[in-house]
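With one protein chain removed, the remaining protein chains of the complex are shown where they sit.
Presenting subunit A:
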Amino acid sequence: MLKILRQKAAAAPLLRTVVLSSRNYSASAKEMTVREALNSALDEEMSADHRVFLMGEEVGEYQGAYKVTQGLLQKYGPERVVDTPITEAGFTGIGVGAAYYGLRPVVEFMTFNFAMQAIDNIINSAAKTNYMSSGNISVPIVFRGPNGAAAGVGAQHSQCYAAWYGAIPGLKVLTPYSSEDAHGLLKAAIRDPDPVVFLENELLYGESFPVSEEVLDAGFSTPIGKAKIEKEGKDVSIVAFSKMVGFSLKAAEILAKDGIDAEVINLRSIRPLDRSMINASVRKTNRLVTVEEGFPQHGVGAEICALIVEDSFDYLDAPVERIAGADVPMPYAANLERMALPQVEDIVRATKRACYRSIPMSAST
């Protein structure tokens, strides 16, 4: 899996300069890993606003379980970079309480699997409070950490929570892909007055992406709720988020050789979902493939399919294709794990079906 990502990383700069029209690169485009992008976003926001503080397991002295918070304890001190015991329910509640009072906590979950211990405080104490209090108490908190599958970490450490959090009114849910996404969206999340669930991906932390001068400016942030067209196309829309964007771009390269010009959309924001961009894309291409790592039933792809049917039914020339994680707990064995997660060939195959380039199979009744 990592090999695929590395190949994509090498191809990406070329792809972007050729295809994207909206970006102007300065002569010296800098490369930055997602990890560095997150680290610098935290650094800049902590520097700009004293109310911002970090909390989580191993975020301080250990320099971060995945080194995302490296150097921040040294720079800001233990009052602002707080190492917690292994007690998610407790420290999440503490974070939300601090946000009630007016601070701006950034709570790290070592993975979002562990956030299930704290989900009551995320949903009932953070997400719903502004509404229940009629605007009296707002909750400017960010919950961040790796989400989804890593490599060989088994059933309890591999779940994707995008669909679950994406269902909750009161939450904003972000899923960065590139370094620019990670940097701009995290800054936006920290500045946002509402609770934000920021779903990162462990396997993307080490990936390098070019970032423009604009992104490096301390005042920069990416608007929340706007998807991004990573690659323009006219034949079919592939909608993905997080790591699957990289896989979709790879699939698009392969499909191009077969004469299929795919448009790849990076959602960036699960909630709010950029309905207008998705609709605009499908109205242009008339075909849709959704890609996600999480479980298929009640997933992000299911919601996208529903919204297309509601808003752009007449524009569809083919049934919507869904690629998702397999409907099983994540197995450990390498061959089974590979089968349980979407691969580039799955995206290629589904896209060809959507373009009637293979014999269509209907799903079972």
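Couple of notes before you dig in:
We adopt the following convention: a contact is a pair of C-beta atoms (placed from the backbone, for glycine too) under 8 Å apart; a residue touches a chain by one contact, two chains touch by 3 or more; residues count from 1.
The rule is short, and it goes like this: contacts and distances are computed from a predicted model.
A single chain of the complex does not appear, and UniProt lists its protein name as "Pyruvate dehydrogenase E1 component subunit alpha", one of "Ribosomal RNA-processing protein 43", "Anamorsin homolog", "Pyruvate dehydrogenase E1 component subunit alpha" or "Probable cytosolic iron-sulfur protein assembly protein 1".
Within the complete assembly, A:I323 is the residue of A:I278, A:I323 or A:C355 that touches the hidden chain.
In the complete complex, the residue from A:G77, A:G102 or A:G152 that touches the missing chain is A:G152. Among the residues A:I86, A:I137 or A:A218, only A:I86 touches the chain that is left out of the figure. For subunit A, the residues in touch with the chain missing from this view are 57-58, 61-62, 65, 83, 85-87, 89-90, 113-114, 116-117, 150-157, 296, 321-329, 331-336, 339-343, 346, 349-350, 353, 361-364.
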